[in-house]
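Here it is, the structure, as C-alpha cells.
Missing here: one protein chain of the complex. Every other protein chain is in place.
Labels for the chains are A and B, by order of writing; each one numbers its residues from 1.
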Amino acid sequence: MSRDNVLHKIRTALGRGAGQAAPDPPAARIRIPLVSMDARVASMLERVRALAGEAVATDDARAFVAEAIAGKTALASNAPLLAECGITSLPGVRSGITDREELRELCAAVDVGITSADYALADTGTLVMLASPQEARMISLLPPAHIAVVPRERILTGLDELFSLLPNPAESTSSMVLITGPSRTADIEQILVRGVHGPGLLSVVVVV
Amino acid sequence: MGRRVSLFVTCMVDQLFPQVGMAMADVLERAGCQVDFPEDQTCCGQPAFNSGYRNEARTVARHFLNTFEASEAVVVPSGSCTAMIVHHFAELFHKEPETLARVHALEKRVWEFSTFLTQVAGVEDVGACLERVVTFHDGCHGLRELGVKDAPRRLLAHVRGLELREMTPAEECCGFGGTFAVKFSELSGAMARTKIDAIQRTGASTVVSADPSCLMQIQGALTRAGSDIGTLHLAEVLASR
Partner (left out) sequence: MSTEFAQKSHEALVDAKLQLAIYTATGRLKEKRSDVVSDSALPDYQELRTQANAIKKHTIDNLDHYLEEFERNVEGHGGKVVYCKDGTEVSDFVLSLAKERAAHLIVKSKSMTTEEVDLNERLEHHGMESVETDLGEYILQLAHQRPYHIVAPALHMTRYQVADLFERELHVPRETAIEKQTALARAVLRQKFLAADVGISGANFLVADSGAVVIVENEGNARLTTSAPKIHIAVAGIEKVIPRAQDLATFLKLLARSATGQLLSVYTSFLSGPRRAGEIDGPDEFYVVLLDNGRTRLLPDKNKRQSLYCIRCGACLNTCPVYRKIGGHSFPWVYSGPIGAILTPQFMGVQHEPALPFASSLCGACGEVCPVKIDIPKILLELRSDVKKSDAREGRNRLEKLGFRAFAWLMTHPRMFEMAGRIGRSMGWPTSTKGPLAAWLSERDLPPLPAHSFRELWSRR
C-alpha cells in the first residue's frame, strides 16, 4: 500500500539512498557453555518441575505414558519416535491423523496431546517443536494436557546452542515454538492460574 | 597532602544549609586539604536546565566555568549538582567547540564530596564520632549518574558510635526532582511519604544523605508527618566529634 512512501520517509530521515548497502551488523553473540549430558538432563528435569510441569528420565517411555493417560483419551502426533517407543500402540491413543480439520476436532475433544520434541533447552526447561508433516501445531496446544517425549541427545544447553544449530529455522518450517512450562496467566489480581488457553498440564519424558 | 580544593557549596547550601558547607570545609581540612571559596560562585544552572530552559542554563554554566576554571579541584556537597556539571554541561555547548573543550577540561576536576574523600584524597576515616542510629538515603543523581553508593557507606563505617541501618526498599526516589516537587506537588508528596515509611521502619533517629535537596524534601515530609526523625548531611556527620 504505502511501501514507497514509508521507505522513502525512512531513507530521508536516515540520510540513506535507495539500495544503499548497510554496514555489517555487530557480530551475533553466541556463547555455548560446556555442560555434560548428565548435567543437561538433570537441569531439564529440575527446570520443568520448577514450572509445575512433570518431568522424568526413563528408558521406558511407553510405561510412563500408559500410566499418565490411564482412563483418558489421547491423540499422538505422527512422529516416528512415538511409534518406536510403542506409545502410538497404547490403548486410548489415536494417531496417524493428517487432515487439518479432523486433527483440530480431535484435539479439541481429547484429554491429552502426545508429541515428540525436536530439541530441549536444559537451562530453561524448554521444549523446541518444529511444525512438520510429523508434528502438527495443535496437538501441543488444544488438549488440556501435553506429554512431550524427547531423546536425551536432543537436549541442548540453551538458546545460544539452538540458534547455533538452527541459524535459520524458517528454512525448514513455518512454525518453531519454544514451550517453557504449562500455559499460565496472572492477569486478574496477579493471581497465577494455569491452563488458560494452552495446556495446563505438561509432562516431559526424556528418553535415556 | 596539602591538596588545594575549591568549594562549590551550591546555591541551596549557601542560602539554606550553610552549616553543610562549613562542615564540608572542616572535613576537607582535616583530610589535609587547603580549602578556598571562589566568591563569584552562585549555581550550576540545573533548575533552568531541568525546566527546559537551555539558553538560561548555558548562561549560568558559563559563569560557573569562569568562576572555577582556575581551581585544581572542585568539591561539591551534592550529587545532583555534580552530575549537572560533569554530565550535562557538555550537552549545553555542543555548538561551541572552544567552550566545550573548557568544559571537558573542568569536568575532570569536579567531584562529589564523598567520592573526593575516598577516591581522590584516599581517606575513609576522618576521625568523626557520633552516637546515633542512622539510615542513608541515596540521592538518585549521585547514585545513577555518578555511581555514588559505596563511598558514603565506607566513610560512615568509620564514624565511632554510629550504627547504619539500610532501608527497604532501597534506592527509591524521595520525590524532590527540582521543580517537579512544586509542579507535581501531590505526586511528589506521595513519593515522599513512601520514602518516610521506609525510613520509619528502620528505627533510625536520623536520615543521612549526600544531597541537600533530598534532605530538604525528606525533612519537610517527616516534620509534616509529626515525626521527630531528623536529617543530617553526610558532611555534618563526618564533621562531628
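The rule is short, and it goes like this: contacts are C-beta pairs under 8 Å (C-beta built on N, C-alpha and C of every residue); 3 or more make two chains touch, one makes a residue touch a chain.
This is a predicted model, so every value here is computed, not measured.
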item	value
Interface partners of the hidden chain - shown chains only, full complex considered	A, B
Among B:41, B:82, B:99 or B:209, the residue in touch with the chain that has been omitted	B:41
For chain A, the residues touching the chain missing from this view	1-3, 5-7, 9-11, 13-14, 16, 18, 20-23, 25-26, 28-31, 47, 97-100, 103-104, 108, 123-124, 126, 131-133, 136-138, 141-142, 159-160, 162-164, 166-171, 173-191, 193, 195-199
Chain B residues that touch the omitted chain in the full complex	9, 11, 13-19, 21-22, 25, 37, 39-43, 45, 47-57, 59-60, 62-63, 88, 140-141, 143-145, 169, 171-173, 175-192, 194, 216-217, 219-221, 223-224
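As a convention for this text, only the chains that are shown with their structure count from here on.
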item	value
Interchain centroid distance [CA atoms averaged], chain A/chain B, Å	53
